[in-house]
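The complex appears here minus one protein chain, its other protein chains still in place.
Note that the chains are named A and B in the order they appear, and that numbering of residues resets to 1 at the start of each chain.
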């Protein structure tokens, strides 16, 4: 999108030959006006994103009382710490597990929605979007109550089918699964919507051509749908990886990191160390660990978008 | 396309089997959608059921938890009569309205400049906006805690009004650049010849034409600031300054007592505004979101 906008401007240039002088005058004023118009944006990004990010780096080099600079000491201490090392890989399991599940479920549902007659789609789509519409901190409360050890309504259903009660939030692996489950529940509608839009943009002729060639449904999917959706899938997945990786609300409401820090992810651990235990510099160091991972994802997203724009040219 | 690469051995298939295959596919589709709907809607349904129970009924273990025997509105009434809860609602409304206005003004102006007026560093800035969108709030809350604290805005809704635009502005700008860029250049040239200045061009041509995009961006800003959780958790601790999300999570869960009916009622009421907005404006929002992503 970014490249898109600026490219457009570049194209517009050679158009006005006859009115060169007027345009030149405009151009002189134009950059000033444009700068003024973007100033609030620059202020927000500069003052409340770039500066805090730089400040976080500075903060992470201080000691707990912020009286002395200890260089990379906080990072060193964290990397030597068992709990933090567990947090790193828990974050990865959480993000990757949730995103893969969301992508698969979203893809499946988008297909199913696409398969039914168009006039019923809106209704189904509306219902399936509900999880995504409710603020996650609030819907997670509902899940939390459904997982309650004494009063779990999910266990009640399981017990009907003679399945023993599950310690949803009590046993580390179940707790991890529960956290992922809630995230998948909340996030798959987003994937569904994205994929549905992409599916609708695939020309029907391609499927017809494939059908005439005798392609099965699976082959149509494999050789028509997937290639056409390749870009949107990769962008959605990468974007969701970032958001999921940095997720906080679900862990905060559901488990608060427990049992014994086995569901702690970067964000919740940063909160615990930085704000709850009053060690802001070390908390800043914890959240900075997210940065390289996010930067890699962002790089791939940008590259995908740029490549796509070039293809469209 | 690669469809041509399909081996030809499947030709000569009968039309009848194709039709039955289609019918079968339709059944599968409906079955999956029904199952998905049940799973997707179960938690909100259970929240609704719980919110209609008295605490005695909630704490009673015998009986089906998914049904309510003696429905009561007492949880809702109690919450509506609770000045604290009304305060949460009010705070959320003030914050959201301010943030939506700020985000829309900032992002429409900036998107217009970035989409139509080339200036030094504009491309870098456009990329920067996109990158900012990818910076999660959980990365920044600790330095912001210090910064907001330094400004004396901890425990104040105005601190949140100041901070939330970092969540909304980048994406709104991104959507708006896309919409503005898709407006044909002939329009601005015509306007320039007519002697319109940039501001007139924006208000008379761009904003009306890009209205669907503006609606989408507005809904996005609304949703994000209504649902924001990390910043209020970190920056607001006094109940009278809390917005709904953190208010419900931290104030209604009262230590070790049994307020589940109220918690669920509170969560449902807090979730209502976004749900209503979606019910009416879903198509705009989806169009805006998917346009942003599918057009790249």
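Quick note on the criterion: a residue touches a chain if its C-beta (ideal position, glycine included) is under 8 Å from a C-beta of that chain, and two chains touch if they have at least 3 such contacts.
By definition in this document, contacts and distances are computed from a predicted model.
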Undepicted complex member, UniProt protein name, chosen from "Hydrogenase", "histidine kinase", "Deoxyribose-phosphate aldolase" or "Extracellular solute-binding protein": "Extracellular solute-binding protein"
Chain not shown: contacting residue from A:167, A:217 or A:304: A:167
Among A:46, A:120 or A:149, residue touching the chain not depicted: A:149
Interface residues of chain B (partner: the chain not displayed): 55-56, 58-61, 145-146, 149-150, 152-156, 158, 233-235, 237-240, 249-251, 253-258
Chain A, residues in touch with the chain not shown (by the definition above): 63-65, 70, 73-74, 77, 80-83, 148-151, 167-172, 175, 252, 255-261, 272, 275-279, 281-282
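Keep this in mind: only the chains that are shown with their structure count from here on.
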Chain A and chain B, separation of their C-alpha mean positions in angstrom: 13
Contacting residues of chain B [partner chain A, same complex]: 1-6, 8-13, 21, 25-26, 28-30, 32-33, 36-37, 39-41, 43-44, 46-47, 50, 58, 61, 64-66, 105-107, 109-120, 122-123, 125-132, 134-147, 162-163, 165-166, 169-170, 173-174, 177-178, 180-181, 185, 189, 192-193, 198, 223, 226-227, 229-230, 233-234, 245-246, 248-249, 260, 263-264, 267-268, 270-271, 274-275, 278-279, 282, 286, 289-290, 292-296
Touching residues (chain side chain A, partner chain B) in the complex: 1-6, 8-12, 15-16, 19, 22, 26, 30-31, 33-35, 37-38, 40-42, 44-45, 48-49, 51-53, 55-56, 59, 105, 108-109, 111-113, 115-116, 124-131, 133-139, 141-143, 145-146, 150-151, 153, 156-157, 185, 189, 193-194, 197-198, 201, 206, 209-210, 213-217, 219-220, 223-224, 227, 231-232, 235-236, 239, 242-243, 245-249, 252-253, 266-267, 270-271, 274-275, 280, 283-284, 287-288, 290-291, 294, 297-298, 301-302, 305, 308-309, 312
